[in-house]
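My questions will all concern the structure given below.
The complex appears here minus one protein chain, its other protein chains still in place.
Chain nomenclature is as follows: A and B, assigned in order of appearance, with residue numbering initiated at 1 for each chain independently.
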Amino acid sequence: MTTTLDKPSKPTAKAPRTAAHRTARRKALLHWIAVHSLGVAAALFFVLPFVFIFLTSLMGGQQTLTRDLIPTTWEWGNYAKVFDTPGFLTWWKNTLLYAGLGTVLTVVSSIPVAYALAKFRFRGQRLAMMLVISMMMLPPQVIIIPMYLFWAKELDLAGSLWPLIIPMAFGDAFAIFLLRQFLLTIPGEYLDSARVDGCGELRILLRVVLPMAKPGIAAVALFQFFFAWNDYFGPQIYASENPAAWTLSYGLESFKGAHHTDWNLTMAATILVMAPVILVFFFAQKAFVEGVTLTGVKG
Amino acid sequence: MSTRTRKAAATLAATAAIALLATACTGSAENEAEDDPKANTTLTFWHGWSAPSEVKAIQENVKRFEAAHKNIKVKIVGNMTDDKINQALRAGGSSAPDVVSSFSTTTVGQFCSSGAFVDLNSYLKKSKIDPTKVFHKPLLDYTQFDGNQCTLPLLSDAYGLYYNKDAFKAAGITEPPKTWSELTEIAQKLTKPKGAGFEQLGFMPNYHGYETSTSHYLSQWSPTYFDAAGKSNIAKDPAFARMMTYQKGLVDKLGGYAKLEKYRNTFGDEWGAKHPFHTGQVAMQLDGEWRLGMAKDAGVKFEIGTAPLPVADDQIADYGKGYLAGTIVGIASTSKKKNAAWELVKYMTTDTAAVVAFSNGIRNVPSTIEALKSPDLKIDPAFKTFVDIAQHPKSNTSPANIDGGSYHTTLSDLAYQYEAGRVKDLQAGLEKAAKQIDTDIAKLK
């Protein structure tokens, strides 16, 4: 019954031509049309910005100063020009280092913590969980003054990305939270039976829990990778004084001003910064959406 | 880089212990310089230039220095803003600069009073240089604060009026404007509206129209920013209200704020080839002497005229004056190579041949008395306008203050609101801004 309501069924000769049936079918068709036109309208809203920036990225320099929407000449060379601007490849390298190494460190350091929070019983567990959530909700700007003084003055690491990467070796609150939510869904019986077999907790974590937690770990890794890829504030504070340490997000912002380019090249650079994230998403769509859902689910 | 990686790895292990013990609040300026300027060393030099021709000119300048000082290598980092400079001067450390140049003369007060830059007086004495014999007085004024000569001028900038001679001819105008009323008249004649915008705009008066900022306008009314007691004078000196009233009137006569803002958003980058003056979108432009070289590099088709900026109608006797500023250069107090750094600063700021060659390369006004007289200086008539403005006795600049130019931000904030018509009572606005400036400065003392 639901199918006939939701899908417009083509009228067939066999169908009884009662008036009630016809109105029901017409109503269903109208409903289908209404829903899908709304869907198309929403899709336009979401997609058109990409289309416009893509078109602009292919315009000639003079044309970007006009109100034209469609390029008169298709300058595919704009993308090559972006790669040729000084620094662009360095930004890529730095971003990959920050996002790659940072993700590995986060995952490795957060898993045992999340496991303990999800599966152990200990005094102060509730408090620890509350502190993890507080850390998760803490804006990075709140602690930036002492942190900056610490990294720059005590450790002489200003002008590099290390002040952003090193902390990830000490667990990331969001990763811990997300992994804990995921580990809670693993039934305790699996762990108990392993314990009966005489496994230590570390072995249980490595042999039993990790294989079952792969989707959760994948989601955490993705989130962390995207976080580092998108991070603007961190590089702005720690890397800004050394162009050799800039990341894509930070470099992109000053791209237009620093290279005196027009919107066409700026938009080409914008697309080149968006593209990897979107590509990664297509390969890992399922893990990602699961992760987003997990953040909103009660633990 | 590899030492840094090692260091980071070591840090990783030790982070926890150190952090718990560290009291992250030490940091006193050291002024003793103990390094040997004859030893082999590498200096880090920061500058703010970013236009390709300018970057090339400063690189060549540094190359000449390296050729004359075989033991010193210089690592150049460009496109640095004052935020980043200030930040690095506080952090010190391996990636921090030894020698720093900045365009903001208003920041000098902050640089000197905080001790971020070392006082160069003792270095000048050691090298037996009398700065008053090398530099004109206004330049010495904007590079020091309360007797602390923490920076020296590295070429100077003078602001004037550029005009499109072809557009003038087409509109039947023969002379550039000498007073602001004349400028209004000429700008209106040159303005050709088209649809919701313009085919050609006579002059872009909005404060965000690149160099048409409050301070650059203000010099033509010879303002006094602070009274003898160091209090903000902007509500008492009528120059401020007059300038802002004039600018607002010009905005209204040329089509109104909204229309002009919209037009402004069609402009190419200020430092790129498609600057609105180059493209003919505006026929007159308030700008510094560097525009000449940039316009030529961009292959501008029309003939460019230069003139001093107009003056207030009742100050016609002062015609020829303009806003002065310049690049300043100093030595970071965190530098461990101050003597070598001084060699670079001394060379770039006081060596006549170096100043002349750099001036010819970057098309800025030379900053030493000797260099201004040098026969090697390439001066064409259009450029001479700016050399004359630089030497005009009534030319002026915005004073240094310990707030590092925050007083300027406060004034500009009011100006933005006034030009947009969101503040109606100008005098009340000026009084409020003056109070804000005084509070901000008191907070820092």
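The rule is short, and it goes like this: a contact is a pair of C-beta atoms (placed from the backbone, for glycine too) under 8 Å apart; a residue touches a chain by one contact, two chains touch by 3 or more.
Assume contacts and distances are computed from a predicted model.
Peer 1: Could you tell me which of "Sugar ABC transporter permease", "NADH-quinone oxidoreductase subunit L", "Cytochrome b" or "diguanylate cyclase" is the UniProt name of the chain missing from the displayed complex?
Peer 2: "Sugar ABC transporter permease"
Peer 1: Which of these, A:Leu101, A:Ile144 or A:Cys199, touches the one chain of the complex that we don't see?
Peer 2: If we include the chain that is not displayed, A:Ile144 is the one touching it.
Peer 1: Considering the whole complex rather than only what is displayed, give the residues of chain B touching the chain that is not shown.
Peer 2: 15-16, 19-20, 24-29, 48-51, 79-83, 86-87, 89-90, 102-104, 110, 114-116, 196-197, 208, 210, 258, 261-267, 269-271, 333, 403-404, 406, 409-410, 412-413, 416-417, 420, 422, 436, 439-440, 443-444
Peer 1: Spell out the interface residues on chain A facing the chain that's missing from view.
Peer 2: Chain A touches the missing chain through residues 6-7, 32, 35-36, 38-39, 42-43, 45-47, 49-50, 52-53, 56, 64-67, 69, 109-110, 112-113, 115-117, 120, 122, 126, 128-135, 137-139, 141-150, 167, 169-172, 176, 201, 226, 229-230, 232-233, 236-237, 248-250, 252-254, 256-258, 260, 263, 266-267, 270-271, 273-274, 277-278, 281, 285, 289, 292-293, 295-299.
Criterion: only the chains that are shown with their structure count from here on.
Peer 1: What's the distance between the Cα centroids of chain A and chain B, rounded to whole Å?
Peer 2: Going by mean C-alpha positions, chain A sits 41 Å from chain B.
Peer 1: Chain A touches which residues of chain B in the complex?
Peer 2: Answer in residue numbers: 4, 7-8, 11-12, 15-16, 18-19, 22, 24-27, 50-51, 77, 79-80, 83-84, 87-88, 90-96, 266-274, 279.
Peer 1: Per the contact definition, I'd like the list of chain A residues that touch chain B in the complex.
Peer 2: Residue list for chain A touching chain B: 61-62, 65, 146, 148-150, 152-160, 162, 165-166, 169-170, 240-243, 254, 256-262.
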